[in-house]
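One structure, as structure tokens, below. Some questions next.
In this view, the complex is presented without one of its protein chains, the others remaining in place.
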Amino acid sequence: MEKKKLTIAITGLNNIDSPGPGVPVIRGIKDSNLNARIIGLAYENLEPGIYMPGLVDKTYLMPFPSTGSEAFLERLEYIQEKEKIDIIIPNFDSELYLFIKYSTKLLEMGIHTFLPTMEQFEERHKDNLPEYAKKYGITVPESKAIMNSNELANLPKPLSYPYFIKGKYYEAFKVSNQSQAVYYFNKLSAKWGLPVVVQQAIHGTEVNVIALGDGEGNTVAAVPMRKQYITDKGKAWGGITLNDERLLEITHHIIKQTKWRGGMELEMIKTDDGEYHLIEINPRIPAWVYLAVGAGQNIPEMLCRLALGEKVDPVTKYEFGKMFIRYSWDLIGDIADFEKIIIFGEL
Amino acid sequence: MSKKIYERPILRKVVEGIPNKFGSLKRLRPVETIDNVAINDIIDEYGSPVFIISEKTIRETYKTAYCAFSTRYPKVQFAWSYKTNYLDAVCRIFHQEGSWAEVVSGFEYEKALDNNVSGSKIIFNGPDKSDADLTRAINNKSLIHIDHFDELYTIIEILPKLKERPQVAIRVNMDTGIIPQWDRFGFNYENGEAWNAINRILTDGGIDLIGLHIHIGTYITMSKAYSIAIEKLAALANKTFDRFQKSISYIDVGGGFASQNTLQGAYMPATDTTPSFDDYAHAITTAMTSVNFPNNETPTLILETGRALIDEAGWLAGSVLANKRLADGRRAMVIDSGINLLFTAFWYDYEIFPVQETSFQSEPTTIYGPLCMNIDVVRNNIDFPLLNKGDRFVIKRVGAYTMTQWMQFITYRPNVVLIDLNGKVHVIRKEENKEVFRIQELVPKHLQNK
Partner (left out) sequence: MSKLNSLAISDNGFIFKPSTGESFTTNELGLFIIQFLKENKSGEEIINAIMQDFDVDNVTAGRDMYEFLDFLKKENMID
């Protein structure tokens, strides 16, 4: 069957030691039945996805989201003029705000997205997690959003060492004394702004779920995974799909209650007593998405179809015991390509 | 043959992993005019630097704000926050639009009277009210917002000498989820202090409690905080009615609406994140209509928002004094307006624009003011086009607090001009000169010899 060729733009090509989801999302799309031309949207000039052979058909550099919507939309308009993008899949937390806020405008330009609503996006913020948990009946570790490093000296009970100190958008550090806490508070607030979140460390196994909600309360796809090997940056370097019905139940519950729209990742700690504590909701596809594809659920493809307004039947089957092992690979590039990215912002 | 436009030669090292011009630069377009008046003409005529205020923007902003609230709630009254900008011309625009005056000192109170605001339309806030201030304000039937018990007892003390019954409100502070909590002003709700104050006022018999006032902080972007605050005030109003059969005729929710200036340390520019007047109005009026006030009455909603009404209307135009290289090679630009005029630059990342078309090239630049002080930094490390000595710039959104907090350090404060609705430019505050200061100073006789 000859299908219309779609143009799909993807961000997060930073396949580095703390990887963005762009490259695995593209691989998912390439494995699917979609006939797609892939446009890479990069923020930095050495994002590996720009240079990987056979991955993207074309890359454009984008202004950082922190530059503001004006520059962001201007750049997208320029790219849209040339590429006629059908779908954009943004993969960074920090850019989601703009993509969500301007999704109607993007649609007017012909660009489809499939993202959580602004309300869904805002209410699952780390600093709002306790309230979120109360509203939807989920267990979460004790946490507090703080605006000032002085507050670290008298945190409300039962918060105690060790705890995690987390940036508004990214990064978390486990600390076991106050001077460490103050150090990371300063570091994280300078980089990601306020508030910074303090969250009780829970003893147990970290398990994650990648899921896709259709915006009406249905879980279209969900695959649970345990990280087998974690790098010093806290990123999974190997993982294995699980058969964990309780975890899937919680996932279905959250998606049903919140009517989540789009991709998401739930990060949970399973304690030795078998209790699950939600530690974070990432409002986008995680970097290990290709494991879900490999286990039988092509989430990037389903997300594209939902974005185009197609009806997508929920998939519940996946293989457990599928593993991913991340590896690094030195590809050979040429200064001429680098020059094009530097001078023209396109390759 | 015409020559090419000159743009100085640059050499910039590419730093891998760091975004280049496509990654970080929003191409800065010049701002050449304000309300169709050329900024260059204004500087030529009124000097550099010069504050420029747009009457059109003030009126439009006010109307937008007023509409946002009045379409959602039947009784709305704005009171112009004098401390934000108390230039008489500015205040009078707000008064013409229907604003009352909100003042926090005897000085501001006098200004409001001079601007022909009737006493009963002046709200007197703040912790600093002298006996004389209170006497005058009460006799003028102004609304006294009591800040602390000492003030309350002062009023009780001077009661016998007063010609009018004091019309008062109490300022209440509370936990609304906003951090930091502003508990240094007013009476605390949670610990019962506010209720005690109400009891003290109403058992006296000589004072009319007609309003409740909160100001939950400055630069508030969480509309939810207002809802919490109004619920608590309504609870107080009901308790008051149950005990004393007195109903409250107005709720003053203070100010605190954010302007579109970006606070330093924020990740996203405020132009993308600041709630609109509609957002605030929705949160506040929904809260006002969803709580029950005593007797099913609808209290007037008073708003004292200052910053969000005037920031956008003010501009500061000036000239480049010099370009230099710092020791580490970074570029620095010295301009003729520093923190003497922009005290607020300590916490805002002001938007600054060239006034004329500039080169496409830009460079990370630190912008310094003209003061001989290391802290005189207007913008740290922004990507800015290469301006030459004498080129002009304009800084956006400086209408709030600049013209009240500015300081006279080593030089004179500049002209402030107003562009009226017809595009005519008026000086509304003359630039200072040495006479302004000589008149204030006295030289003892033994130092007068030449």
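Note that the chains are named A and B in the order they appear, and that numbering of residues resets to 1 at the start of each chain.
In this text, a residue touches a chain if its C-beta (ideal position, glycine included) is under 8 Å from a C-beta of that chain, and two chains touch if they have at least 3 such contacts.
For clarity, every value in this text was computed on a predicted model and none was experimentally measured.
Q: Of B:Leu11, B:Leu326, B:Cys372 or B:Ile439, which residue touches the hidden chain?
A: B:Leu11
Q: Which of these touches the unseen chain: B:Pro160, B:Gly205 or B:Gly329?
A: Missing-chain contact among the listed residues: B:Gly329.
Q: If you put the missing chain back, which residues of chain B would it touch?
A: 2-14, 20, 325, 329, 361, 388
Q: Residue by residue, what part of chain A touches the chain that was omitted?
A: Chain A touches the missing chain through residues 335, 338-339, 342-344.
Going forward, only the chains that are shown with their structure count from here on.
Q: Let me have the rounded angstrom distance from the C-alpha centre of chain A over to the C-alpha centre of chain B, please.
A: Whole-Å distance between the two chain centres: 39.
Q: Across the complex, what residues on chain B touch chain A?
A: Answer in residue numbers: 14, 16-27, 179-180, 265-269, 271-273.
Q: Tell me, which parts of chain A touch chain B in their complex?
A: Where chain A meets chain B, its residues are 43-46, 60-71, 74-75, 94, 97-98, 101, 145-148, 168-169, 189-190, 192-195, 341-342, 345.
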